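There's a structure below that I have some questions on.
Removed: one protein chain of the complex. Kept in place: all other protein chains.
On to chain A.
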């Protein structure tokens, strides 16, 4: 084990150690929580920290994948969507370019079944029910993880387990191990007029209080060329009306009132102004759509433990967001359309962990969420919703067995200021997960889990304009998973290998879809049943070629047989659902050396269909996209310099992820940062 720390040397060990202390709530997720990690943390050596991180994916009782900052660099990852392509079981919808919306769907359940958690608190969009991941900057991310179902990390708010899967983003936390303040300046520039400066300042005031602040600006013309194929005719086009500018700012406060408690606070602001190029319409390149989005939130997070085996976790959040959609054209009354939406959320959560013995832990968590939506659109009713979520969780853990059972009770109370509210919903949702380590000395694990979960209708689905339906039933998702995982350290040249293989079966019922009456009138209905059989596989290996030379290989593969079971009379019965490839995969190869580190990576999917019916005219070709990254960091006096160059879509492959939203061809990014 001692040899394994070679490639993780640098200052990573201290870095991670402090991360754990300062951002306990997030790091502890998936670790040995419950048994008072704070007491032990000072004993954790760098070796253990390193090993823990890779071990987590293998030991997890349900599928869990993560990438930390170093891995993001090693695998040549350029944005959040790119990071998620390196996870198995994931389908990314990407509308292309820096401003194109990017959403995640896990195991074909649909984007609205994945919770996105930022620094321990779930992000919400009560209007659309999905989070656009393009608004998060990869440069501010310490760690990305994806949990499918529920794992052994039980000390979480009730809301975290109220979705089929949770994508957790954790922002960078400061490291004060050698200095009381740090300044980081970074500038990134790239193709299509992209420029992205970032500045971060971190200050430790005393042993108990520290703070960090980050400010970032990004702009891009996004006027990228693409090839339009229309039957026998091929033309060179440009993605017009596609510029974007974004401001993002964050202020974090870290307080340790005593060595058993942490109190973190965050203030976040995001402001983007962008043009929307829309779908490519044949013979018509005109596009005049614009979108302005603003988001403010503040959140607090408090955690403490007492000698009587009790720990307390409190979270609170206020969220405000506004979006303004603008379009022009003589068809609109007055020549333009301006739709404005305002959302608010008040959130509070408390969780109590009780660990009577080293084997048993119990959690009771209760969350209250208030959401409302106001709009200037016709038929706006100003809907609101009170959500009360409670969980009772039981965990049993020995050296060889981990078992977790969760019961989630959800109450959704709906109302509208002007008009009728949607129907209220109450539901109990069970979840069970289990893992077994058959040989005491090995690193082989077998795991199985079941989760019965649902999502309530979004405000758009309930109320939007003339199409919302107030009586929609929740969309139900049942998940079954079995898996086998393995990790070992063989010899000096192959210091680490880890493998995970999971098979799953999901069933989605009462899928909420929009059905038309004519082009003006649509209706949201519970129609649709999907069955999904799938396999996820991951591999991670490190080869130690020589001292200071290592080769890192990662791979992921996903198989999804996701078919529509809505109506046996319909032509697409048992057809693969739209935008879901049967096969998708990713791989990266990184060479770390004392001169310049290099990473080559590829992601690809097999053919997909753009609509429910699997016929040739709905078919979209599969693709493989390659990328190359070169990076190097060096120190001159007290300054650390990082230089990185990326080539994205190396083969200049023209492909769409969403039909008629072409992705950019070959593009370049150059990043320089100074840290001291």
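Structure notes:
Note that in this section contacts are C-beta pairs under 8 Å (C-beta built on N, C-alpha and C of every residue); 3 or more make two chains touch, one makes a residue touch a chain; residues count from 1.
FYI, contacts and distances are computed from a predicted model.
Chosen from "Magnesium transporter MgtE", "40-residue YVTN family beta-propeller", "K+/H+ antiporter subunit F" or "Cell division ATP-binding protein FtsE", the protein name that UniProt gives for the omitted chain reads "40-residue YVTN family beta-propeller". Within the complete assembly, A:228 is the residue of A:211, A:228, A:366 or A:444 that touches the hidden chain.
Among the residues A:199, A:285, A:405 or A:630, only A:285 touches the chain that is left out of the figure.
From the options A:515, A:545, A:596 or A:670, the residue with contact to the unseen chain in the full assembly is A:515. Listed for chain A, the residues touching the missing chain in the whole complex are 227-228, 230-237, 279, 281-286, 329-333, 377-379, 466, 515-518, 520-521, 523, 525, 527-528, 566-567, 569-572, 578, 610-613, 617-618, 651-652, 659-660.
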